[in-house]
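Please find one structure pasted underneath; my questions will follow.
Of the protein chains in this complex, one is absent; all others appear in place.
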Amino acid sequence: MNPLLREIRHNPLLWLLAFVPVVFAAEALAPDAHTLLFVLSVLAIVPLAALLSHATESVAAKTGDAAGGLLNATLGNLTELVIALAALRAGQYMLVKASIAGAIVTNTLFMLGASFLLGGLKHHVQEYNRASARLQAGLLFLATVALLIPSAVGAADATERAPFIHTLSVGLAVLLIVAYGLGLLFSLKTHRELFGSAEHAEAGEAPWPLGLALGTLAGVTVVVALVSEVFVESVQQAAEAFGMTPAFVGFIVVALVGGAAEMASAFSGARKDRLDLSVGIALGSASQIALFVAPVLVLLSYVLGPAPMDLQFWPGAVVMILIATLTASLVTNSGRSAWFVGVLVLMMYLIFATTLYLLPPRVQ
Amino acid sequence: MNPLLREIRHNPLLWLLAFVPVVFAAEALAPDAHTLLFVLSVLAIVPLAALLSHATESVAAKTGDAAGGLLNATLGNLTELVIALAALRAGQYMLVKASIAGAIVTNTLFMLGASFLLGGLKHHVQEYNRASARLQAGLLFLATVALLIPSAVGAADATERAPFIHTLSVGLAVLLIVAYGLGLLFSLKTHRELFGSAEHAEAGEAPWPLGLALGTLAGVTVVVALVSEVFVESVQQAAEAFGMTPAFVGFIVVALVGGAAEMASAFSGARKDRLDLSVGIALGSASQIALFVAPVLVLLSYVLGPAPMDLQFWPGAVVMILIATLTASLVTNSGRSAWFVGVLVLMMYLIFATTLYLLPPRVQ
Partner (left out) sequence: MNPLLREIRHNPLLWLLAFVPVVFAAEALAPDAHTLLFVLSVLAIVPLAALLSHATESVAAKTGDAAGGLLNATLGNLTELVIALAALRAGQYMLVKASIAGAIVTNTLFMLGASFLLGGLKHHVQEYNRASARLQAGLLFLATVALLIPSAVGAADATERAPFIHTLSVGLAVLLIVAYGLGLLFSLKTHRELFGSAEHAEAGEAPWPLGLALGTLAGVTVVVALVSEVFVESVQQAAEAFGMTPAFVGFIVVALVGGAAEMASAFSGARKDRLDLSVGIALGSASQIALFVAPVLVLLSYVLGPAPMDLQFWPGAVVMILIATLTASLVTNSGRSAWFVGVLVLMMYLIFATTLYLLPPRVQ
């Protein structure tokens, strides 16, 4: 039997793929039913993200270690990137920035906290490799701080500074991508023994044949891009219908939808007492958003967007990102976890979400 | 002999109880002598706090581990709570908030720093349980950050936001109390071996009989409440007479007075080279203020106060709380201490106190 079909049969998450044609049908029939289109597109993106993730890992497993690791690292946040690109093309820069900030905060707080909680409910105290967690938390801190410099310095001095911020954003985007490239060299070549990326693919899941994997990768990316456009078009009005602020949608909804596939891996690792894996996915994915996705979006805004996008976030987002990465550093510092650590990290995420939900729209 | 009288005879601190009737006499005779009433009420609260603390521990020792721990954890900051309630009823919300912020800063910087210094003067280098100190510092960080979200997000975006901040404050108060309850479950039940609360009661002090302890607890709470009212009424004008700003009084004076009893335990632990105990009291007490006392005061303000109180602190207080908890995290990180670490932490407290003392009143 076709491995793709077998995978779909065995993985209930993938049954949601049925919503993909429904989205396109609904858009053709009722292009103004924004709330319906929003719900359908969310339901369609989640299984597509899971397929993308599996296809990427299969290609990585076939192409060998170095190239495979590179592919895994680059395409690991492909869903987030494709959604953000759709928002970029529509000129919705506030949504793009909220989704960048939200992906960092969601990966560090929600993914990490839920892993600690799920793992802690099954295991009394979980120990994990402190040295590599510290190294990754340090990299994440440096990556996010680099991303935040324009906001921090710019926000501190409120004068006319549009051209300054744009030049600075492009300069930083280039520096961040260089750092990302060197980071790949480090984690895939010179110091690969410090990172457990080879363990990423679960033993139980057989990789697909290369042709199928490449085809799925290409085909699903196109479908995700098409669904993302429906999502981005409908999200604003649907948010209003649900009483959600745009900041809440970008920060929380987009981030949870885009990261669903990685969360499934991280949570499964935590339940199996392999917290190293969960911490690695959560912190690595957040670093990748800061070092790769965000600068790529800045540079692409000059080509694809109606106007250049800068790297200046609203002050509340800066505070949340800094607190999230500091929390990740402090919490992974001891190399031990128990359920209440997860509760507190999740509580912080819940507090952020509540704040964003209640925030008067004008403020953001 | 009555254990209460024996305790009073042996503990010179309790001789200050003589000031309790003096306060009430002075208030009846000279209700406008604010400076005198302020000094007398401070002198009366200190021994009452020590009595409360001993009564709580005695009840805890009698009622068994789980209930006793719960009692200890809940009533450990009873003095602070009663003083803050008096200020709440008088509608002095600035004083309430300053005393919350001040209690967190005083516990983390003054109590921790003085413990390190006093211990370090007697022992060359002191080692303590790094893992549990880190866990506690992590919990404190999460607790205070949760408390500060409305200030951080609200302050960052200065627009009309009163209703937003009030709704958010109530929502967070509920979340913080839930986190506090789960924290009790964690530290008293599922993971009690990580916390040394059983060692809290000093070996040398025999617990009182249950009846005496309960009676003392009830009676002294009432007396503290009465004295606190005198204190709160007189503090404003007394502060002016002494040239102290209201912020200094709330942050420094109230916090030192309210925490005197716990400080005595923490310092005694440090001198006996039991720094685990001192660190546990200091960080645990600060966490409790953030997770329990502060949200309870917000919720009670709807019942007792003239108007609802929110959780928005003035920016200087936010900076001080964040620096204090970050300092606690960094300083307890190594699990080792020497006298100079204590000096530097105390120096930071002294710098905060100097700043508050000099701050022009309008600014706060």
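Per-chain residue numbering starts at 1, and chain names A and B are given in the order in which the chains are listed.
One rule holds in what follows: a residue touches a chain if its C-beta (ideal position, glycine included) is under 8 Å from a C-beta of that chain, and two chains touch if they have at least 3 such contacts.
Every value quoted in this text rests on a predicted model; they were computed, and no experiment measured them.
J.: One chain isn't shown here. Among A:141, A:231 or A:339, which residue touches it?
T.: A:141
J.: Tell me which residue among A:47, A:76, A:102 or A:183 touches the hidden chain in the full complex.
T.: Going through A:47, A:76, A:102 or A:183 one by one, A:183 is the residue touching the chain not shown.
J.: Please pick, from A:171, A:306 or A:360, the residue that touches the omitted chain in the full complex.
T.: A:171
J.: Touching the missing chain, which residues of subunit B?
T.: Subunit B touches the chain not shown through residues 124-125, 314-316, 318-320, 323, 326-327, 330-331, 333-334, 336, 338-341, 343-345, 347-348, 350-352, 354-355, 358-360, 362-364.
J.: For subunit A, which residues lie in contact with the unshown chain of the complex?
T.: The missing chain touches subunit A at positions 130-131, 134-135, 137-139, 141-143, 145-146, 149-150, 152-153, 156-157, 159-161, 164, 167-168, 171-172, 175, 178-179, 182-183, 185-187, 190-191, 194, 329, 333.
Methods note: only the chains that are shown with their structure count from here on.
J.: Quick one: report the Å distance separating subunit A from subunit B, using the average Cα coordinate of each chain.
T.: Those two chain centres are 41 Å apart.
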